[in-house]
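Complex shown without one protein chain; remaining protein chains in place.
Entry: chain A
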Amino acid sequence: MHLSDPSHDRDPASVEDLDDLYENAPCGYLSLRPDARIAKANRTLATWVEYEPAEIPGKPMTDLLNVAGGIFFETHVRPLLRMQGFFNEFAIDMVTKAGNRIPVLANAVERRDEAGGLLFTRLTIFRATDRRRFERELLDARAAAEAARQQSEQLRILTEASLRAERETAELREQFIAVLGHDLRNPLASLSAGARMMLRVRSPEEAVKFEAMMQNSVARMAKMIDSVMDFARGRMGGGLTLGQRAFQALEPVLDQVVAELASAHPERAIEAHFDLGTPVHCDAPRIAQLFSNLLGNAITHGAPDAPIRVEGQVRNQSFELSVANAGQPISEKAMERLFQPFYRGEVRPSQQGLGLGLYIASEIAKAHGGTLAVTSVQDETRFTFSMPLAPPAL
């Protein structure tokens, strides 16, 4: 190469030595053959990767990259170079002969023939340890910020949920006190009336009659209190708890419930058919309570002139108990709230309970790993309880 002013030729300080510029440039130079093997590298690059300059030509480019860098080179760098002819500012990790990682930034451009065929690819490489570390820190900081944001979002959702639960519980508690106060007043009033009348009895027969009436009121109050206790345990203590569970022959237990309700309602026909044949792992008094609630419900709401049909059987390793009554179907609107506490259908005030019967029955079903379902069509409403014969672990 000739410079125009010959006087400069003799002044080494003013003449750039292009060979030296290539070899010892403050950046690495790499030229790749079309098969991505290295054609030529400058001394700077050879020094960085700790090879003798003569060792490098012929090596696959990926030999100078770590595994992640190699995958990136093959899936992004080479394709992109073929498609757009250049690829600037990409980060990649090189490795030294001893296996140490050198983070670099690179530009690459293809040298093509006139037909667009690839002659070779030139890469200019800058060491970028500090910059890459800084960028990594930025990425990490962004990830940390994102994690913190998600965490606070989660916290917000949790807080809202617990606030909502708190509000619901408060609402329930108020409802609970109101219903309890209201419903205990009736039997209490009849007890008080009974006591007053006791003062005026004229015969022992009359006293027995009043006593029976008063016992009836006491029984109603006792039942309400039991329900309230179950409700409080179930709702406020995170689910109804069961007593000792054991394998129980349930038929006598179910027969007993039918007998009790039949004697209290001699005017109603109950057709019960039990065919279990095998014991069920359960809390028997609770199952009796569930059944009593369902049967009582059927008596209260069913058509008075049609029998109530009860069936109990074992099928597919599960115990199934269904109680069906005739009468008006339950409306769709009522269906939605049926198993919620304090829900009461349309009945005469004297028959009204706390509206906890079906709620407690469904809680007992859940506690046994079972389900309580209802179907209601013209002329038949049927509640079906079903639970596994044995818990999964047994």
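Assume contacts are C-beta pairs under 8 Å (C-beta built on N, C-alpha and C of every residue); 3 or more make two chains touch, one makes a residue touch a chain; residues count from 1.
Definition applied: contacts and distances are computed from a predicted model.
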I notice the complex is incomplete. Of the names "Phosphate ABC transporter ATP-binding protein PstB", "Sigma factor sigB regulation protein rsbQ", "Gas vesicle protein GvpL/GvpF" or "Carbon-monoxide dehydrogenase medium subunit", which is the UniProt protein name for the chain that's not shown?
"Sigma factor sigB regulation protein rsbQ"
Absent-chain contact - pick from A:Glu74, A:Glu251, A:Glu311 or A:Glu380
A:Glu74
Candidates A:Tyr51, A:Phe90 or A:Phe210 - the one touching the absent chain:
A:Phe90
Would you write out the residues of chain A that touch the absent chain, in ascending order?
34-37, 60, 62, 66-72, 74-76, 78-80, 82-84, 87-93, 118, 132, 135-136, 139
